[in-house]
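The other protein chains are all here in position, but one chain of the complex has been omitted.
Order of writing sets the chain letters: A, B and C. Residues in each chain are counted from 1.
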Amino acid sequence: MATIKERQQVLIEEFEFFDEWMDKYNHIIEMGKSLDALPKEKKKDDLLVQGCQSKVWLHAEKNGDNVLFQADADAIIAKGIVAMLIDVFNDQPAKEVAAADHGFLEEIGLKDHLSPTRANGLMSIIKQMKFYALAFAG
Amino acid sequence: MATIKERQQVLIEEFEFFDEWMDKYNHIIEMGKSLDALPKEKKKDDLLVQGCQSKVWLHAEKNGDNVLFQADADAIIAKGIVAMLIDVFNDQPAKEVAAADHGFLEEIGLKDHLSPTRANGLMSIIKQMKFYALAFAG
Amino acid sequence: MSYDVQSIRQQFPILNQEIQGRPLVYLDNAATAQKPITVIDAISDYYLNYNANVHRGVHTLSQRATDAMEAVREEVRAHINAAETAEIIFTRGITDSINTIAFGMGAVVSNNQNVVITAIEHHSNIVPWQMLCQRTGAELRHLPMNEHGEVVLDDIEDIIDENTAMVAFNHISNALGTINPVEAILNRAQKVGAWTLVDGAQSGPHARVDVRAWNVDFFTLSSHKMYGPTGLGVLYGKRKKLEALPPYQGGGEMIATVTLDGSTYAGLPHKFEAGTPHIEGIIGFGAALKYINEIGIEAIAAHERELLKYATQECSEIEGFRVIGDAKNKASVLSFVVDGTHPYDLGVLLDQQGVAVRTGQHCTQPIMDAFCIDGTARASFAMYNTKKEIDIFKTALEKAVTMLR
Partner (left out) sequence: MSYDVQSIRQQFPILNQEIQGRPLVYLDNAATAQKPITVIDAISDYYLNYNANVHRGVHTLSQRATDAMEAVREEVRAHINAAETAEIIFTRGITDSINTIAFGMGAVVSNNQNVVITAIEHHSNIVPWQMLCQRTGAELRHLPMNEHGEVVLDDIEDIIDENTAMVAFNHISNALGTINPVEAILNRAQKVGAWTLVDGAQSGPHARVDVRAWNVDFFTLSSHKMYGPTGLGVLYGKRKKLEALPPYQGGGEMIATVTLDGSTYAGLPHKFEAGTPHIEGIIGFGAALKYINEIGIEAIAAHERELLKYATQECSEIEGFRVIGDAKNKASVLSFVVDGTHPYDLGVLLDQQGVAVRTGQHCTQPIMDAFCIDGTARASFAMYNTKKEIDIFKTALEKAVTMLR
């Protein structure tokens, strides 16, 4: 199975193809569409990530040393971004998730989205993932 | 007895001599020094003119159709300015005081002092004088 | 003289830029307006030439700053036709203005009374009254709205009654653009002797208001929505009403005398202006008012009505486009959803095409709840927007919708 670094590299290469914003966002939207929706009973308010303008639910559980993520969002671009993060971090060792770098998002041209104040809450989602991972690793 | 207009003219001519700020202010200070002080018992808080940074007491009484002013101030420049106003308005018909123009202050180079917001409260003093005059005239 | 939007645009240098490689189309004016060069210059001029703390200063700079500030107070008075400058109080914004009054009313409201707002208020005109009601035990009521986003007056005589202490509502809704029936509401309030407050956040840039014609007790404006600097608002209050309220903040300027045992308070407007004022903001706001009056608020409003009509027509051609708030009487705001899309996604994809709209709840969650939506995308217009920009907006919106479906 690919490591976090390897998965990030795959994503970076995928996005390298896109010169146009439309292609990039179409791809994000596709990723969002292909992410399994969270079942209704899991879309509880206490799974909502604070600081996003759209609703983003993040669920995490332990799988041995690894951490499993499930997520959903009501806005499709937010969901696409979450899908990307799940792609990278899902079923990886909790320790590594907690320590992982997220510079790849900058490389794939989502730098704009990385500020902690952004309405998309990308940084909040990453923080929340690492928070879970840290809890499970500890 | 000179009218308000005539007295104003005298003052304007007096001040025409002064090219230097020092001479002008020396003259104002002299006027302040030569104004009779109000007796202590008349320096009551309810005679204080609001809106001056220094304390200015203004006392008015009726003299037939005329209005008599007495005033004092704890700062000498304020007192000089008050002296000038008394010089012009004292023992003049209340009606005329109420209606009088104060453009002469501009002409003698006190324009700077005429804004309603000035700490010297010159406008407040004039207003208060006219307020008394109006009350007596009515 | 006809309305020359191109020469107006030249006064707003910020408009002349590219976002994501496309020309900026700024349609977020209900959140904050851009500033004409005269405002920016007035601010620089102040700091370059006569910055000083105001009042009580005998030196020249302080007197110049004081005069400039007080001249704006008079301009504001004239602009809204208040009776005297002492009734014009400078605050930090609408929010600060309303809190000032809601706090003060804690001293005059009792627990058998009620406060009435409408269903289409900004949070700034809801939460302060909730806090007042919590403190005093008074009841918070509201005039409901219909499916067009219009305030419904059918039950007004029951809702605003003899026990109503205050009726507070916005002139124009920031989320829907609805223009409220101000006179009808004020009439009822005045009939029962209730105090009245009109939130003019969205009237400031779009409508002429005469506070004495309305006979309203309190009225409030935000500079930043009127092409002026941030951090400044205006609170108009009738002298008698302002005098009946306790001061809000204690500090410099607002006192007459202070001893360590107690203080007496200064007269209006100082009683409500504690601390060093936002001098620069006041001076910049003066320049903004001057600019608005130069163009003419009626001309601006007419131009914006045109834009709103055009935008509504054009966008309605998009499948699934739904206007949120289609009141008969509307100003300058086009709030909408597009079926099958999330407002946030629309906002992101519009931004990628240079078009700035606001998305979300617009600080009016009760409205969103009433429409059973999470939020809207909102395009809002100002004096400098053009039909061509609306064309760009429409094309961009179409592209976004296509991508999202």
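Simple rule for what comes next: a contact is a pair of C-beta atoms (placed from the backbone, for glycine too) under 8 Å apart; a residue touches a chain by one contact, two chains touch by 3 or more.
Computed from a predicted model, the values in this text were never measured in an experiment.
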Visible contact partners (per top-of-document touch definition) of the missing chain: A, B, C
Omitted-chain contact residue, chosen from C:163, C:249 or C:316: C:249
Hidden partner chain, touching residue among C:49, C:163 or C:215: C:49
Given C:226, C:279 or C:323, the one touching the chain that is not displayed: C:279
Residues of chain B in contact with the chain not shown: 21-22, 25-26, 29, 53-55, 74-78, 119-120
Chain not shown, touching residues in chain A: 53, 112, 115-120
For chain C, residues in touch with the removed chain: 13-14, 17, 19-20, 24, 26, 28, 31-32, 34-35, 39-40, 43-44, 47-53, 56-62, 92-96, 98-99, 102, 117, 119, 122-124, 126-128, 130-131, 140, 142, 222, 224, 229-232, 248-255, 257-260, 262-263, 274-281, 344, 347-348, 350-351, 355-360, 363, 365-366, 369
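Keep in mind that, in the parts below, only the chains that are shown with their structure count from here on.
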Identity of the chain that, by mean CA position, is farthest from chain B: A
For chain A paired with chain C, centre-to-centre distance based on mean C-alpha positions, whole Å: 38
Distance between the centres, which are taken as Cα means, of chain B and chain A, whole angstrom: 77
Distance from chain C to chain B - Cα centre to Cα centre, in angstrom: 45
Where chain A touches two or more other chains at once, by residue number: none
